[in-house]
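One protein chain is absent from this view; the other protein chains keep their places.
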Amino acid sequence: MTQTSEQARLDQFYADVAGYDLKPLWPIAQELMPLEPKPRTVPWLWRWKTLRELAERSGELITIDRGGDRRVLSLANPGLDGAPYATSTLWGAVQYLNPGEHAAAHRHTPGAIRFVLEGDGVYTTVDGDACDMHPGDLVLTPRLQPVQARNRSERRYPAKGLLPAGTSAQPGPGHSPLLAYRWADTDAALDALLEDDGGPMASLEFTDPTTGRPVMPTMACEMHRVLPGRRTTASRKVGSSVLVVHRGSGASVINGTRLEWGPGDMLAVPSWAAVDHEATEPSDLFAITDAPVLKALGLYREATLEQPQEITGSFPG
Amino acid sequence: MTQTSEQARLDQFYADVAGYDLKPLWPIAQELMPLEPKPRTVPWLWRWKTLRELAERSGELITIDRGGDRRVLSLANPGLDGAPYATSTLWGAVQYLNPGEHAAAHRHTPGAIRFVLEGDGVYTTVDGDACDMHPGDLVLTPRLQPVQARNRSERRYPAKGLLPAGTSAQPGPGHSPLLAYRWADTDAALDALLEDDGGPMASLEFTDPTTGRPVMPTMACEMHRVLPGRRTTASRKVGSSVLVVHRGSGASVINGTRLEWGPGDMLAVPSWAAVDHEATEPSDLFAITDAPVLKALGLYREATLEQPQEITGSFPG
Amino acid sequence: MTQTSEQARLDQFYADVAGYDLKPLWPIAQELMPLEPKPRTVPWLWRWKTLRELAERSGELITIDRGGDRRVLSLANPGLDGAPYATSTLWGAVQYLNPGEHAAAHRHTPGAIRFVLEGDGVYTTVDGDACDMHPGDLVLTPRLQPVQARNRSERRYPAKGLLPAGTSAQPGPGHSPLLAYRWADTDAALDALLEDDGGPMASLEFTDPTTGRPVMPTMACEMHRVLPGRRTTASRKVGSSVLVVHRGSGASVINGTRLEWGPGDMLAVPSWAAVDHEATEPSDLFAITDAPVLKALGLYREATLEQPQEITGSFPG
Partner (left out) sequence: MTQTSEQARLDQFYADVAGYDLKPLWPIAQELMPLEPKPRTVPWLWRWKTLRELAERSGELITIDRGGDRRVLSLANPGLDGAPYATSTLWGAVQYLNPGEHAAAHRHTPGAIRFVLEGDGVYTTVDGDACDMHPGDLVLTPRLQPVQARNRSERRYPAKGLLPAGTSAQPGPGHSPLLAYRWADTDAALDALLEDDGGPMASLEFTDPTTGRPVMPTMACEMHRVLPGRRTTASRKVGSSVLVVHRGSGASVINGTRLEWGPGDMLAVPSWAAVDHEATEPSDLFAITDAPVLKALGLYREATLEQPQEITGSFPG
C-alpha cells in the first residue's frame, strides 16, 4: 500500500469516527488524564477599592426595576473564558444594598454563605430565623424563608460542646444548624490558638457543632490569622479556594506570583497551587474552599513544600 | 411406667444436667428474657448533708498511709447486694481532698468524669493538661498524666463551631478532646434554650465539639434546668442514670416513689423507670447516663408517659 | 438627567465591570440557578455495529507507533461541544485489542471500570492481581500494576457475607477490594430477585462487599434485567448515566424520545431525564452512574412519574 493511500484511509477513518459522535483517545490521553491537576483557574486578585466603587455605582444605577433585588457583582476568573466564577468550582460575589432596601427572598439548591465586609443594622433570614450581620461574621444561607424568629439558632447552640439534649449527630450530608458565627468568637479563638501554637499563622475551621463537619456538605470556611515577621510555610491542596482579607495587609505568593493585599481584597487560588502568606501587620484571611467535595470523593490531597517558593512574578504583572 | 419411676428419672436427669455444668432453660426462660428491663437497681437518694459529713470525717481519719490518696466514698445502691455501684452500670462517688493534698496520678480504662460540688483552687491533670475546677464545672478524666500545660484544651476548642483547621471528625469511638465544660457557659446556654422553648425544663447534653457525640463512648452527661410551677412530663429510658443536684430544691417521682432533694443530693434512676421532676425554686440537675452504650448496641428506647405518675410512696419510706 | 446620558452611564458601568474581571449577576441569575437541572448532555445512542466496525478499523490502522496502546474510541455526546465525554460527568469508551496485543500499564486517579462486551482469554491487572475477563463481567480498574497474582481478590471475598476475619468496614472513601464481578453470579442474582418481585424489571447494584457501598466513591454500577410485555415505570434521577445493552433488544424512552436498542448499543441518559424501558425479549442493561457523587454532596434526588411518558420523537430523529 502506498503512503498516500494509507494516509487517505487514516483520514477517512478519523472522519468516520467524528461523524459517529466518537473521539479517538490516543491523541488526547495525556491532556485528559494529566499527572497532576491542570486547572484553568488562574491566581487572581480583585481590589476592594474597585469592588466597592463599582458596587456603589451599581447601587445608584441598578434600580429595582433594572434587577436591583439581585444587585450582585460576581468575580469572573480570567482563566474561565468569561464564566461568572471565581474558580472552576466556587462562585464569589459582592452584594450591595442601599439603606432601607432588602433583597427579595429566594431559594437555591447550591449552598451559600455570606461573609460581612461592611455595614450595620443588616440581617438575613434563613429557615425563618433572622440573623443579624456585622463585619467579620460568617452567616450561612442555605435557603431563605419568611421571618419567624431572630437569632434563634445561636440560642439553640449557645456554647462550645453544649447541644440541646436529643440533638443527635446527623447521619447524612446537610448544613450546620448553627447559622451565624460571630467575629468576637472567631477573634478570641484565634488568639487562644496562637497562645499555644505560636505563629506565624493559626487556622480555624467553622464547623457544624452537632457533627464537627464542615458548615456545608460542599464548602468549607476557614479563618487564618497571619502575624507579621516571616512567610508561612508553603503548601498545596487539591481543590480551589477564594480568600477575602478581613483585616490587615501583606502579600501571598501563589505558584510563584506575588500578590499584595489589603482590607477587603479577594484572591482566587487554583487547585494544587503552591501558596504562602506574609503579613506586614496582624492580618485575618477568610477562606472558602471546595475541600469537602474532594474529601467526599476520596480525591483530596495536600502537601507541604520543603523549600520556600521562588518568586517569579508579581500581580498585576 | 409408674408416676414414681417417672419422677425418679426426671430427678436423675436434672442431677445429671447440673453435674455436667448445664442448666435447663425451660424453668427460667421467662426470668432470663423478660418483656421489659427488670433492673436490680432501686431508686435511691443520698443526702449531701450525710455525704459531706462522712467525707469530712474520712479527710480526718483516712490519712495517706491508710489509703487517703484514694479517699473516695462510692454510692452503693441497696439493690445490688453490697456492690459499690450507684446503678448496675454506673459508678458514682464523692472524693475529698484536704487543703494542700493532691490525689496521686493513676490510670484507668473506664471513662470517668468529675462534676465539682464545692471547693476552689483545685485542678485535675488529664493528658498532661492541668484543668482548673470550679463548682458546676464538668471535667473529663479519661486518664491522668504529668502536667505539661494548663487549660490547653479550652484554648484549642475555644468557641462553638470553631475547630483548629485540620481537626477532622473522629472515625471511631473516643473521648472529647475538650476536657472542661465551664459552669458559666452551661448556665448561659440553659437560659438561651429556655428563652425559645419555655419551661418547665430545658436539657443540654455535653458533647465532643469535634463530632457532636457524647463526651465519652460509654457515658453521656447532661444538665437539666427545672423551673418551679409544675411537674415535668414523665418519661422512661432504657439505661440507668445518676442525678446530682447542682442548685435548687424540689422533688422527683421515680416509679411512683417521691424523693425530695436539695443542693448536693444524689439520686439513682434505674433503667426504664418512669421519672418526672418538680422544682420549688429554679434548679439544675446534672445527670450521667449509660445511654451511649445502649445506643451503640441498638438497644436504646425511650417513651413519654401520657398520664402523670401516681405517687405511691415517698423516700425514705 | 436625560435618558441618553443615563444609558451612557449604564454602558460605561457595564464596560468598567467587565474590565475589572467581574460579571453582573442580575441578567444571568435565572440561568445560573435554574429550578431544576438543565444538563447540556442530550439523550443519545451509539450503535454497536458502528462501534465494532470502527474499533476493528482502528485495530488495523492505529498501530502501536501511532498510539495503539491506547486504542480507545470515546463516546462524545453531541451536547458537549465536541468534548470526549458520554455525559457531562461520565467518560465511556470502547477499547480494541488485536490478538496477542496488550495495553501498556498506566495509572490514573479517576476511577475506571471495564465491562466486557466480546472476547476471551483477556485479563487486566489491578493492584498486581491479574483478573480474567469474560463477556458480561464487570472488572474494576482503579489503577494498574505489574502482575503478582491471578484472580486473588475473588479468593479473598469468595461468597456473599463472608469476609476474611479482621477486614473491617472502611472508614473513608475507597474502591471495592473485590475487583471482578462475574456474569454467572449476576445472572443468577437477577433471576433470584425476579422470583420474588415479579417484573417487568429487577435491578442489582454491584457493591463493595466490605461496606455495601458503591464499587467506587465516584461511580455506581448496576445491572437491570427487563422482561418483555410492558413498559417499566418511568423515573427521573439527579445525575447522568451510560447504559450498555449486554443482552436482548427493546427500546427506551428518554425525555419523550424513543431509542431502539440491541446487543452492544450504548445510551447516554442526562441528569433528571424521564426514563422507561420496554424489552422485546429478556434483556440486560448494564448502567454506570455518577449517583455516589451526588449522594456524597447531599444533592441526589429521584422521582417516579405517575403517568407513562408521552412519546414525542424517535432516535435518530
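We call the chains A, B and C, going by the order they appear; numbering starts again at 1 in every chain.
Throughout what follows, a contact is a pair of C-beta atoms (placed from the backbone, for glycine too) under 8 Å apart; a residue touches a chain by one contact, two chains touch by 3 or more.
Predicted, not measured: the structure shown is a model, and the values here were computed from it.
From the options B:Lys38, B:Arg70 or B:Arg150, the residue with contact to the chain not on display is B:Arg70. From the options C:Ser74, C:Thr89, C:Thr186 or C:Ser283, the residue with contact to the chain not on display is C:Thr186. Taking the complete complex into account, B:Thr218 is the one of B:Thr218, B:Asn255 or B:Thr280 that touches the chain left out.
Taking the complete complex into account, C:Arg152 is the one of C:Arg9, C:Arg47, C:His134 or C:Arg152 that touches the chain left out. Although one chain is not displayed, chain C still touches it through residues 149, 152, 154-170, 176, 178, 181, 185-186, 188-189, 192-193, 195-196, 202-213, 215, 222, 224. One chain of the complex is left out; on chain B, the residues touching it are 9-10, 13, 16-17, 20-29, 32-33, 44, 46, 50-51, 54, 57-58, 61-62, 66-68, 70-78, 82, 84, 91, 93, 108-110, 172-174, 217-218, 292-293, 295-299.
In the analysis below, only the chains that are shown with their structure count from here on.
Averaging C-alpha coordinates per chain places the centre of chain A 30 Å away from that of chain C.
Note: centroid distance chain B to chain C, computed from Cα atoms, is 53 Å.
Each chain gets one centre point, the mean of its Cα atoms, and the points for chain A and chain B are 44 Å apart.
In chain C, the positions touching at least two other chains are 172.
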